[in-house]
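One protein chain omitted, others in place.
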């Protein structure tokens, strides 16, 4: 199977969907002539022209709303946020309009729109540019939230997101763009709301998404050297959440560590922990542990940033804790 | 002790703090000549003049930022959002500026500011005006979040919020403004980060804040008729959270029901559930239950709204469930 | 009283054929709003209720320039706009009553009227938030080349917030066929113009974007119709947006819960003397030679319509479903 990057997988997904459906267009800052701030839209302007690949001025609230209005009347916009840090100036459009118009109109106006872009801390871009906001978006009924961790998932999920009849918040891993993986040439879709076990294991369940999946896979390798077999479950979609797959894993392993790059208080992992304890209380051999970034705005200095963001070693010691090996 | 309304308690707190500290001012839509959309600022313009009670145009992002800038250089603003539904157009200012400037400036510029106003569903104001956003704000390091449930707490917490050196998100219960309670004439403060047991009980712990506290108190009365003694714990501040008081209660009762008016997925209650299970796994006699609003945008019709929002009966049956009486 | 045109300004003449339907709409909206106010005071309508009484000529005159498939985007004060676009008084009042037969099945209430058949894209509750949506509808028309025009209504108090400012900036930059109509009723809740705007001429907001602009008084439905027609033609023909400020006045408070103490009796009375309903009727009689009989016939018909609509609302079954309208079934995933 061809091996391509996460970036290319996203690019192919957008290209294929735009070829497939004339109603799909891409709008955002620098998506056209500049080929995308992270080059995800490479070549699309040349392929589809200014009509369907639209460079927007810096006005996220405005062009997010333009996308919602266009979706109301039958188009299928893909709105790129240069990064999701900048989605905060547009979040009212997403929460009060995109997520609610289908309900306010009693089903007359579905909003088939995708808001996509990188999320989560990159490297040394400091506090205003290093935020993981998935728990905020996952909180809101009417939205769907997808966060792929591999090129294969990125392509399959984005294509599904574009075909979905609802607003989808599609958060890409800013540090994953160069990650490579096998992606078939044939078309495929990955349904929203279906988790995947990325690694089989019997001793502990690691629940992680986006950039924390590779961290957990690395931790699992390390743990394997100690004879600890970790199972890595990637929900892939945070709303709707495929709790079943997670619960089955924890019922099998009896131990659960949830790893996320976001802040601890009210992080998405708290929701996972709640659902797991409700279904697995009797099969839990240890309290559920969470590994998160520290409860601080991100510092700039590399050494401090490393202290703040979950590292492989943090996951390993959390596993030791739930196995009472610490 | 004098009995006053929640609205009056807030009004007195603002008045006293403005009298005490010349740097404190109140800014927001209709806070002056109109005396406040919910009349919380009744009489303040007359008492303090246009200089310190400022009617702002409809520009939440703008005047939230004005408050932050003023706080940076030494003033102590109280910014009123007519309701917290409208804070979403200003959330970037709160998350990216108010919460981070103290960190970005390495401690040079603290931001002593209060963002206050009603939150949570009122009655039949429909989906764009019926949201409980506390879990979004509680997620953000650098902020504090307070949500009083009684006139006494409202006054004591608001006065502390105004004196705090950090940005405080102060969410008032839109349906509590007319609630009355005893409030002493003498000055008092309630520290941020200290929960209160509103009712003693031994069979189950009900964790609730803001408008859900009276609902839980009513449920506790009903349960008492069946001989079930519910303990009601009100964290009062969601960030920082006084987990200790909650944990002690659950360790005593062995059963925990968390009640919130917000949406279920990634609601604040999930965080409480995570912290409780981590500390109380062995003392839990049943999985932690949560009672929340349904996972839907709020419908307008009264009968539907009632179905969506947690009612006393919902709390009672959740308690039956954790007691295995259902 | 702040007029825009000089007192002596006389709007173009009209004909019975043109004016009677407009008069009928103004009257029906007036009666519908009065009926809603009554029902609200009886506790049959809940939540917020923002009436447009006194401003009817603006939405009626403006929407009368549209084709049925043109779009209208409005605020929470939108009953009149929806009615003018073709939503029935039955569907509107049943919605205010929170009934299953309401235009949005009792899910939206007064602030959130949406109606696909008449291309009414909604009533919105977040100030300024609907302006980019209107630009989006215009964007879609340009994308498709469907020749549709979008009208976007908002109040003068909403002309500062980012959503409005970004929305018009994008419409101007991308040349979208949208007419932005500011219903300047001199107050934003209790705040008079001069305390919310540095420049009272809202149309000047267009200058920064090279957008066409216009200003007029909104008491005469024919004037509104003529002037908005120019902007609508511009949008339809050249695809360019216009910002139009229309001076008007609400006779009631901001919403039912507002006693409106911030305005003097005199001021309100002065404006009532320019009641768009009375002006339209006067012009029908004086200029268009309409007979009292003709007009009374219209008035009786409207009376019946609203009485029937209220009965319909009263008798309709309560709203009963909301879960199907959160997430739409999709080919992939739940």
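Letters A, B and C name the chains as they come in the text, with residue numbers starting at 1 for each one.
One rule holds for everything that comes next: contacts are C-beta pairs under 8 Å (C-beta built on N, C-alpha and C of every residue); 3 or more make two chains touch, one makes a residue touch a chain.
Bear in mind the structure is a predicted one, so any value in this text is a computation, not a measurement.
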Counting contacts across the entire complex, name the shown chains the missing chain touches.
A, B, C
If the hidden chain were put back, which of B:149, B:175, B:205 or B:237 would touch it?
B:237
Hey, which of A:197, A:224, A:243 or A:304 is the one touching the hidden chain?
A:304
Where the complex has a chain not shown, which of B:5, B:35, B:127 or B:160 is the residue touching it?
B:160
Where B:31, B:44 or B:68 are the choices, the one touching the absent chain is B:68
Contact with the hidden chain only, please: which chain B residues?
25, 51, 56-57, 59, 61-75, 89, 92-93, 96-97, 101-110, 141-142, 144, 160, 163-166, 189-194, 237, 240
So that we can see where the missing chain sits, which residues of chain A does it touch?
29-30, 33-34, 37, 55, 57-62, 85-86, 88-89, 122-129, 294-297, 299-304, 307-308
I need the residue numbers on chain C that touch the omitted chain, in ascending order.
160-163, 165-166, 169, 172-173, 196-199, 204-205, 207-211
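Going forward, only the chains that are shown with their structure count from here on.
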If you average the C-alpha positions per chain, which one ends up nearest the average over all of them?
B
Quick one: chain A and chain C, Cα centre-to-centre, how many Å?
41
Using the touch definition from the top, which residues of chain C touch two or more other chains?
107-108, 112, 124-126, 129, 162-163, 322, 326
Going by the contact rule already set, what residues in chain B reach two or more other chains?
61, 85, 88-89, 126-128, 295-297, 299
